[in-house]
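A single protein chain has been removed from this complex, and every other one stays in its place.
Right, chain A next:
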């Protein structure tokens, strides 16, 4: 029987627990980038700037939660950006051209997002198509539908009522950011605390084995694709509320950034590894980089180089910390 002293010696320290956490690498990278930005730029830590970063993060953050959930399953959906854009445009048309109350338009647009996500999931599961290849096609269809509906012209006259969802603040925090936090909490609960979450990781690790264990693989894929479509639609709607117009360009930058954010956050593209929280940390790193290159007045011709280099540094830092953990655990 171990003595108290031995037990104390074996008890892991708080630092050790932190280091062993798979999110430690990306969290430390985020903290370091945040601290350096605060030290170098006197404007970085101002309340207004924090609000700008949080509001900007919210939209791509919602799509990142959607994409990371799919990536845990071992799937990728390249049409999430255009689903967001199409649902934003349709919500604008419902509010402005059909004269529907914004609450009704919002619900209908969310349902459209779910339907579009379901279509992706249905084609992947029923035809056995690779989600990456399939969604290149559906992204083209949804993006084309935006141009057909708008002729490339933004829909203006969005009701003031809905604009609070994009521009408003509650307790000093931007409303879209608060919505993203609520969605993140739900996604974390689903992935970490429910059987469905465990099934998602099992499918991502080995779909054939999961099927043999009796897990309804296709049903869960369908559910997650539908959930991802709804979150993208929500991001599109919030962007319409923020801009006060339904822009045909909404969602164009939500294709690669969420995948990059998820990978930075430790979500494996091969499935079964990572969590939406890590992906949001990754999205936070990207949001801060986008902010500081403006604060520092980086030349637009150097912005790609600078932001790319910081992302490579963040990923390298994460990889090194994982290697250290593996060695430490061996």
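Assume a residue touches a chain if its C-beta (ideal position, glycine included) is under 8 Å from a C-beta of that chain, and two chains touch if they have at least 3 such contacts; residues count from 1.
In this section, contacts and distances are computed from a predicted model.
Trainee: Choose one: "Substrate-binding domain-containing protein", "Putative membrane protein", "Ethanolamine ammonia-lyase small subunit" or "Neutral metalloproteinase". The correct choice is the protein name in UniProt for the chain not shown.
Mentor: The correct option from "Substrate-binding domain-containing protein", "Putative membrane protein", "Ethanolamine ammonia-lyase small subunit" or "Neutral metalloproteinase" is "Substrate-binding domain-containing protein", the UniProt name of the unshown chain.
Trainee: With respect to the chain omitted from the figure, which of A:23, A:38 or A:52 is a touching residue?
Mentor: Looking across A:23, A:38 or A:52, the contact with the absent chain belongs to A:52.
Trainee: One chain is left out of this view; which of A:35, A:133, A:170 or A:294 touches it in the full complex?
Mentor: Selected residue, touching the omitted chain: A:294.
Trainee: Which of these, A:153, A:170 or A:319, touches the one chain of the complex that we don't see?
Mentor: Result: among the candidates, A:153 touches the missing chain.
Trainee: Spell out, residue by residue, where the missing chain touches chain A.
Mentor: Spelled out for chain A, the touching residues are 41, 43-44, 46, 48-49, 52, 55-56, 59, 147, 151-154, 156, 167, 239, 242-245, 247-250, 252-253, 290-291, 294-295, 297, 299-301, 303-304.
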